[in-house]
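With one protein chain held back, the other chains of the complex are shown just where they sit.
Chain naming follows the written order as A and B, and within any one chain the residues start at number 1.
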Amino acid sequence: MTFAATLPRPPRRVLPGFGLSLGFTLAYLGLIVLIPLSAAFLKTAGMSWDEFVTAVASPRVLASYRLSFLASLAAGMVNMFFGLIVSWVLVRYTFPGRRIVDALVDLPFALPTAVAGIALTAIYSKNGWVGRWLEPHGIKVAFTELGVFVALTFIGLPFVVRTLQPVLLELEPEIEEAAASLGANRWDAITRVILPELFPALLTGFALAFARALGEYGSVVFISGNMPMRTEITPLLIITKLEQYDYRGATAIAVVMLVASFSMLLLINLLQKWSRRHHRI
Amino acid sequence: MATAIPSTLVVSPAPAGMTPRATHDPVWVRWTLTAVALLFLLFFLVLPLAAVFTEALRRGVGAYFAAVREPDALAAIRLTLLAAAIAVPSNLVFGVAAAWLIAKFQFRGKSLLTTLIDLPFAVSPVISGLIYVLVFGLQGWFGEWLLDHDIKIIFAVPGIVLATTFVTFPFVARELIPLMQAQGADEEYAAITLGANGWQTFWRVTLPNIKWGLLYGVILCNARAMGEFGAVSVVSGHIRGETNTMPLHVEILYNEYNFVAAFAVASLLALLAIVTLVLKALVEWRHAQSRQA
Partner (left out) sequence: MSIHASNIRKTFGAFTALDGVDLNVPRGKLVALLGPSGSGKTTLLRIIAGLEHADPGSGQIQFHGEDVTNVPAGERKVGFVFQHYALFRHMTVLENIAFGLRVRRRRDRPPADEITDRVHRLLKLVQLEGLDARYPSQLSGGQRQRVALARALAVEPKVLLLDEPFGALDAKVRKELRRWLRRFHDEIQLTTLFVTHDQEEALEIADEVVIMNQAKVEQVGTPQEVYDKPASPFVYQFLGNVNVLRGQVPEQVGVHQSRSATLIANGVVYVRPHDIELSPDVPGAAGAVAVIRYVHVAGPQARLSVELVQTRENVEAEISRTELTALGLGVGDLVRLRLRQSHSFDDDYAI
């Protein structure tokens, strides 16, 4: 037989465990993530085009896209602005309790969204700590679009800060000193040297916060009041359809959201690549 | 400092300490920015956290403890612990295997694999639950088969565990991958040339080097596993005392206008969040130390 003549092939890899880790990684990834995710797409593939369009483009669904998109956008922008200030203050200044504040920034990552949801509702409702000051001025937050925006701002808060911090830390003081030595005043140095340097990271942080906000559910449902056409976010609509046993309708909306999320993921990856390349120079 | 001593003999035109350094902002700017940052954080972070505990204790300590000792609350705590106890170790093993694969070997499709591992982070929690309904639900791929064999996954504990595993899937892996990539493979190669086998290399060389990153990932993974709401909400079925996790129990109590009880259970989760933040800060500190030392 020819087998006997085959020389023993040298092992291709010196470190052990390639086959084992590859096999386990792919199997686990497939079982937990890829196969279940593909179920959503396959389910939708079984729908007719008209059925699909009716499910994902009815006025109520369109209103939910609009709310989810605009509230996420607004929350992302606010986080971009305040995130820049917070990270600047945390990196550049020292004040008592700075380390505690720094650790606290991650609270939205650590606090379960349902807890955040009921807490924000308590604060911004008519009798709440903040709500009672706003209500007399005609500003209603809880159970309005503004409430959705507040919840999404909360959960997106750490993203911009945590993306900017390392970049700010690595930013060499020399470039500011160089700007100053070339006659730039502080404002010029910040707007023409520092901000452009931070821009890719700022945009990445915004995109991360925005993407997270699009899919957010737990913190929003309590404060939004869930009125159809007005304060109903897209994830909630999926739940509503599921409760009505409209699996196909729910899945169709889910597929639209998945496509949006994956596009965001792709965009974020590109942004990060850009950010890294930008930063290396 | 020598410049602190006033000298009448030397007239220095511009003492070095007086000129603002190019990288320093004027004092009023510093104060304003710090105040703005702290106010923003106060409104968005401190107030919600404080509200949880205030609301929980509104009717006094007695009502608080009654609410968290109530049988359905205890069942929810047990289920939450169980789900985390399965999901976290599974994702831990996965994270180590994936990081070993990606950091120590070169192969085609590596960057695609890295992206796929992050995928669950991009999926809305609600959809994370939905996809398991589509696979294991009554209308799903295996629905009939499971019904015939009397196995319940959706609206039962296995579904909750699966959904929890999905949403916490990337945590450990994404901590370890960059860490192990930065460390390179030289120490492992050195161990191999000294005659160590694969397991010895992993346990004695690799693991001690990644322990802080690993712990960090586990802490974050656990916080999310115990706090997940949207995904488990879809697969749970909300059966009191049976398929309610702590966050779901909070929701039920809240919707029943039982606010004190809702906030009491929520306060346990808030405590978990605080413990998580403290541990996280400690691990970051230790990690920085071990890298300096």
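FYI, contacts are C-beta pairs under 8 Å (C-beta built on N, C-alpha and C of every residue); 3 or more make two chains touch, one makes a residue touch a chain.
Just so it is clear, the model here is predicted, and its values are computed rather than measured.
If you put the hidden chain back, the residue from B:Pro26, B:Gly60, B:Pro89 or B:Pro208 that touches it is B:Pro208.
For the chain left out of this panel, the touching residue among B:Leu42, B:Leu138 or B:Leu194 is B:Leu194. As for the chain not pictured, it touches subunit B at residues 186-187, 189-197, 200, 204-205, 208-209, 290, 292-293.
Considering the complete assembly, subunit A touches the hidden chain via residues 8-12, 14.
Operating definition for what follows: only the chains that are shown with their structure count from here on.
Each chain gets one centre point, the mean of its Cα atoms, and the points for subunit A and subunit B are 15 Å apart. Across the complex, subunit B is touched by residues 13-18, 20-22, 24-25, 28-29, 32-37, 39-40, 43, 82, 85-86, 88-90, 92-93, 95, 99, 101-116, 118-120, 122-123, 128-130, 153-154, 157, 173, 176-177, 179-181, 186, 189, 211, 214-218, 222, 235-236, 238-239, 242, 247, 250-251, 254, 257-258, 261-262, 264-265, 269 of subunit A. Against subunit A, in their complex, subunit B makes its touches with residues 22-23, 25-26, 30, 33-34, 36-38, 40-41, 43-49, 51-52, 55, 90, 93-94, 97-98, 100-101, 104-105, 107, 113, 115-120, 122-127, 130-135, 137, 139-141, 162, 165-166, 169, 185, 188-189, 192, 197-198, 201-202, 220, 223-224, 226-230, 233-234, 246-248, 250-251, 254, 259, 262-263, 266, 269-270, 272-274, 276-278, 280-281.
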